[in-house]
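Please read the structure below before turning to the comments.
With one protein chain withheld, the remaining protein chains of the complex are depicted in position.
Up next, chain A:
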Amino acid sequence: MIEVKGLCKSFGDLKVLKGIDDSINKGKVVVVIGPSGSGKSTYLRCINYMEEATQGQILIDGVDITDKSIDINEIRQKVGMVFQHFNLFPHMTVLENITLAPIQVKKMSEEEAKQIAYKLLDKVGLKEKANEYPNKLSGGQKQRIAIARALAMNPEVMLFDEPTSALDPEMVKEVLEVIKELAQEGMTMMIVTHEMGFAKEVGTRLVFMDEGKILEQGNPKEVFENPKEERTKLFLSKVL
């Protein structure tokens, strides 16, 4: 479903990604871990073209998104993204946050968009917050709304960029529960995270990145219990 070939990304002279090859199959949950500065967020952001790849190809359903002639907005409808800092729209209610893109991009009727929004709010357990503004919500609630907002476009893949890193500890669980539920439903996902227990539990594949490369990957339990690379061992010994 997603294929990455020789992906490189530089910011000026700084090489952040130094050739990544990977493929993500439908219904799989790929968890990306690694030390900060390893390029894992940049890798994720390249996949929906939030960052422009310097070199290499990214194919989503066979369409090369690094090709300048394609309509990137169309691709992005298929790829939902959840950010570390939620990025809810503060001037809109929760309901408006969720219905905005379906109405504007998919040209859905307001009625239909609202129906979908309520269904998703129910799913993330926040139906009663539909008419609140984001500043009235806790961090965990904001992130659950952000997930609902991304799901409203009915994406084929969901990208999570450290979804719990900005949360107070007691709110991490409620967000992870929602993501876990999505995994069980068979959503294709790519998750950059520092939550090792969660990575082990939901990941179908674990990717360890360091210095802009994929150093090691495999079944999460195996990588955690029996890392092959020295760097992986060192990293895991610090975080586990």
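Here, contacts are C-beta pairs under 8 Å (C-beta built on N, C-alpha and C of every residue); 3 or more make two chains touch, one makes a residue touch a chain; residues count from 1.
Methods note: contacts and distances are computed from a predicted model.
J.: Between "Cytochrome c-type biogenesis protein CcsB", "Acyl carrier protein", "protein-glutamate O-methyltransferase" or "Amino acid ABC transporter permease", which matches the UniProt record of the unshown chain?
T.: The record names the chain that does not appear here as "Amino acid ABC transporter permease".
J.: Considering the complete complex, identify which of A:20, A:60, A:81 or A:209 is in touch with the unshown chain.
T.: A:81
J.: Using the touch definition up top, pick the residue from A:63, A:105 or A:239 that touches the left-out chain.
T.: Once the missing chain is taken into account, the touching residue is A:105.
J.: Under the stated touch rule, tell me which residues of chain A contact the chain that is not displayed.
T.: Touching the missing chain: residues 48, 50, 68-69, 73-74, 76-77, 79-81, 83, 85, 87-91, 100-101, 104-105, 133-135, 146, 149-150, 153.
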